[in-house]
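Every protein chain but one is kept in place in this view of the complex.
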Amino acid sequence: MTLTAETSRTARPWRERLLSGGSWTVLALLVLILAVIVVINPSFAEPMSLMAFAKKTAPLVVLAVGQYFVIVSGEFDLSVGSLVGAQVVIAARLMDGDEALTWPVLGLMLVFGLLVGLVNGLVTTLLRVPSFITTLGMMLVLFGAIRLWTGGAPTGALSESFRVLGRKGFPDVPGQFQVPYALLVALVVVGLAVVLMRRPFGRSLVAAGDNAVAVAYSGASVWWLRTRAFLLSSFLATVAAVLIGGFAGVTAQVGQGLEFMAITAVVLGGVALGGGRGTVIAAMVGALTLEALFTLFNQLALPSTVRPAVQGVILIAAVAYAARRRRT
Amino acid sequence: MTRRYHLGSTEIVYLALAGILLVAGVLVAVRGGNLFAQQNVSYMLTQTSLLGFVAIGQTLVVLCRSLDLSVGYVVALCSLVGATTMAGDPSRVWLGVVAALAVAAGVGLVNGLVISGLRVNPFIATLGTGLIIKGFLDTRFKGPEGEVPFGFQTFGYTRIGPVPVSTVVMLLVAAAVFVLLTRTRPGYHMFAVGGNLDVARLSGVRTGRVLVLAHVLCSLCAGVAGLLIAARFGTGNALVYSYGLDLDSIAAVVLGGTLLFGGRGSVVGTVGGVAILAVLDTAFNVLDVNPFFKDVLRGVIIIAAVALYARRQLDPASRRARFTTGGGDAA
Amino acid sequence: MRSIRVLLASAAAGTLLLLTACVTETPTEQPPGAEPSVAEETPDDSGAESEWFVQADYDRELAQRDVAPEGPADEPWLQAIEPEYVDTADLASEGGDKTLCFSNASVSNPWRVTGWITMQQQVEVLQEEGVIGEFRVSDAADDDNKQISDIQAFVEAGDCDAIIISPSTTATLTPAVEAACESGTPVIVFDRGVNTDCMVTFIHPIGGYAYGAVGAEFLVENLDPGSTVLALRILPGVDVLEHRWAAADKVFSESEIEVVGVEFTGGDGAKIKDLVTQYLQRGEVDGIWMDAGDGAVAAVEAFEDAGQPYPVFVGEDEMSFLRKWDETGMTAIGNVYSNFQWRTPILAAQMIWAGEEVPSEWVLPQEPVAEEDLAEFLDANADMPSLHYAKFGGEDLPGYPEAWTDR
Partner (left out) sequence: MHLLLDNYQKIPRLVDMRADDDAHAPSPDPVLRLRGVGKDFFGTSVLREIDLDLYPGQVHALVGENGAGKSTLMKVIAGVHRPETGTVELDGAPVSFPTPLDAQHAGVATVFQEFNLLPDRSVAENVYLGREPLRRGTVDRRRLHADTTRLLDDLGLTGITPWTRVGSLSVAQQQVVEIVKAVSYDARIISMDEPTAALADQEVALLYELVRRLRDRGVAILYVSHRLQEIYDLADTITVLKDGNHMLTAPAGEVSPDRLVSTMVGRDFAGFFPDRPADLVPGEVRLALAGSGNTMVDGIDLEVRAGEIVALAGLQGSGRTEIAHGVFGIAPFTRGRMTVDGQPVQVRTPRQGVRHRLALVTEDRKSEGLALGQTVLANARLVLDAVLPRASDRRARAVPGVLTSLDVAASTVAAARDAEVQYLSGGNQQKVVLAKWLVTEPRVIVLDEPTRGIDVGAKRAVYDLMRTLTADGAAVLLISSELPEVVAMADRILVVRDGRIAGELPGGSDETAVMALATGAA
């Protein structure tokens, strides 16, 4: 048997395994962007600035990890933006600034988030509605329902203890160096996600994104695998809602457009839309890159209106470059 | 063996449309109104035309297993290009139309080339071009701009009986696309590209060209929608991109029975899908439904309809059963 | 093949960048639509947004701030500044139970939600009085095209005794409003205007220039020369918002205030806080100017979290900001775009039906909440939720306060 041809094609160095697909591209892009930021504004490299960057990036990282689970299993979740908005508004209205209600409301948010994920998952897997449509519908439903409930604009306020995770850090002295709790939350989320993806569930999930029939015939309940991915996505959207609500309080626009941000981050990280390829770390790098890009725009004092255009060009160029590498 | 007549997806779409019309008509009648009164019918038809143009174009790319998230921005861009080129001068109308459509075709060309040439996932590619256009619009235009001469505004306002001219044009475009898909090579090849790219390529279909053509036509349709906007507004407006035409058009296409994963569908179905959304809009309006409740209902109906189609595609009738359950009669 | 693709990619990317960049730097020469004031436009090189700046309008609005309005002082929604009355005798009609039709742009932000509640309460009063029979509403959800259809449907239905329009965008709704006027039904436009004067009355507060200038002047007065100001805007391309910034830009450019940045935030608190935090990292920010108050609290918090002293702040009369202002004791002003204007069109319809004269352009007072008034407004609105607007002017309506507290 000739195996030389096979092995020369199959044995990939560990680096490539670590960051398969287009992930190298995005890591290089991230380093480049950070370097440019530091050159323009050396104070960005100071611990305080970095921590501020980490604090505002944390929610997107959490969302990207959630979106990663869904995308790698071959689906989409367009409902996370609406869900983040809904959760913040629900929290504000129910607790209305009352500290005593913080924990009960958090519990309720958790239940609500999981319920949304469950519906997304079951409609997609059992009713066979393409997830693009399921979650698009869910996006509309959440958007409308939450405004219907609050009469169009959010009411109430978030309690101070609710806001600690997203706003405060350790040690809690404003204006001094602090490690934001949001960073810790994001690190824990990424860490757990990495562990989860190395567990049987994670491997089965990626394999299901690659070939669902083979995984089903291997004894897995593919519908339940994917439903769990949607549950994770909704759960992490809820976590992100706690961080975002904590960070900035409640506004009417909260959460809008986050679904596209999260998907963009994941794809930028080299995770293939359609499933079966890509790592959690890559998704996280994608999220960091996207946020770093926004920071760079700000540092360059690029006119606000031009930024979407530059973002679009970089997005297409990065994904095209990664596609080029993968196809050869 | 009993022959069962199988309903195609397009028939189901129109059955659903009839059902919704009936239910909505009864609901409105109970409230003392008439859904089929002149103003409601023309409202319904007007609402179909804008989304109709965009969705017809979207059908072509979805058939090719692509999608276009930039259509909303193209509509906005073309409304501005058209209106600023016309600049209120009746003799420049044709120039405005040509300029708007040329810009639209250019965007479609970029979309198509990025997707087929650079192999960027269409979701990302069109999201990217959409962002680029948004940046351009926000930078270049600070609000409504340009002026559409009165003559061209008739495209947006004139009606033949209860039927707006724009709806007639939309139906003509739909008819043209129908002919394209059922009577021309590029149309045949779109089904092939969406059905199986490799098969198409091995059969000599120039898949890249077909995809580019679909995107150019999709953007052109969006361009016509932009001109309609300009005609109705009397000016161009960048904020049109926030109307959600991108996702709405995809929803309408899928509601019309076209497979989101390409290869199967029809423009007739899409028109039905758009009509369903327009009937809902009209009924909600006449019934004075809370605008937020409309979003909820829309979401639920889209999911429910697609679930219904998916159910039918699962129908095991296509698998030839040798033994019926319960009976032991061998074939 | 590979190199071709890379080449293609970079070429495409480069072209697009170039395209956008070029256009950014080229000032546009396109006149803004067919606005009658085009001729009066004064070239002004001071601000990049000069396109939106009309000196005459600016001067008029700033002057109107100091004009004492006519009308009852305790009912500001019935006051008018320098009114020119039109006779509506030929529009008068007998009897009650009128059908009032309202085409609303949307209720997509808290300011509109608050106003919409006020309007509904006012309608209820007139319904009980038997003036209004049916109140028919179409909400266009910020879609100009839908609003045009909505207006057309009202016109065609033919049974509206008056049509109230709150346009989504000034320029785009002009043809539809003109068509409505031609139908003979009295048309009332409020909030944002249209490029026609065919309606019976156009109701609005003084306007965007005054709004923008008030905040900018406040900053100029309260900051030392050379201080830095960050301008936070919602989104580009909406005329009322553009006017606010054009005026502020004008005021700043004539002062010694340095504007360190102009950012679009979409009204999203998270984005606002992030942006302010980044500016604070790079240097001091002494003042914040906002074109609308949404998310003002997030901006204040950014200063708190960065351990920086509070800036001089231009917010709005939105309750969460007023409370934050009170709590922190910072130097601030609560700008006002009079929310009570949502009552006026209903009352105007009643007046028109009765044949009473109304101002053809009904300019309502627009007075910011100053520090000395703060306590009074906080007290009056103690039960109101955040994202409620202090100058909503509905205290005397029957549904008060439940209608606004439990929305």
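Letters A, B and C name the chains as they come in the text, with residue numbers starting at 1 for each one.
Here is the rule we go by: a residue touches a chain if its C-beta (ideal position, glycine included) is under 8 Å from a C-beta of that chain, and two chains touch if they have at least 3 such contacts.
Since we're looking at a predicted model, the values are computed, not measured.
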* Asked: The chain left out here touches which displayed chains?
  -> A, B
* For the chain left off this view, which of B:159, B:189, B:215 or B:294 is in contact with it? -> B:189
* Structure fact -> Given A:204, A:233 or A:304, the residue that touches the chain left out of view is A:204
* Provide the residue numbers of chain A that touch the chain removed from this figure. => 1-12, 14, 17, 199-201, 203-204, 206-208, 210-211, 213-221, 276-277
* Structure fact -> Where chain B meets the chain that is not shown, the residues are 179, 183-185, 188-189, 191-192, 195-196, 198-205, 263-264, 316, 318-319, 321-325, 328, 330-331
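Convention: only the chains that are shown with their structure count from here on.
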* Structure fact -> Listed in rising order, chain C residues that touch 2 or more other chains are 5, 9, 12, 16, 20, 24, 107, 236, 264
* To do: Return the residues of chain A touching two or more other chains; collapse runs of consecutive numbers into ranges.
  => 152, 303-306, 309-310, 312-313, 316, 320, 324
* Structure fact -> The chain C residues in contact with chain B across the complex are 5, 8-9, 12, 16, 19-20, 23-24, 28, 30, 32-34, 49, 51-52, 106-107, 136-139, 141-146, 148-150, 152-153, 155-157, 169-176, 179, 236-239, 242, 264
* Residue ranges of chain B in contact with chain C within the complex -> 37-40, 42-43, 46-47, 50, 84, 88, 110, 113-114, 117-119, 132, 135-147, 153, 156-157, 229, 232-235, 237-240, 242-243, 281, 285, 288, 291, 294
* Residues of chain A touching chain B in their complex? -> 123, 127-130, 132-134, 136-141, 143-145, 147-148, 152, 260, 263-264, 267, 273-274, 303-313, 315-316, 319-320, 323-324, 327
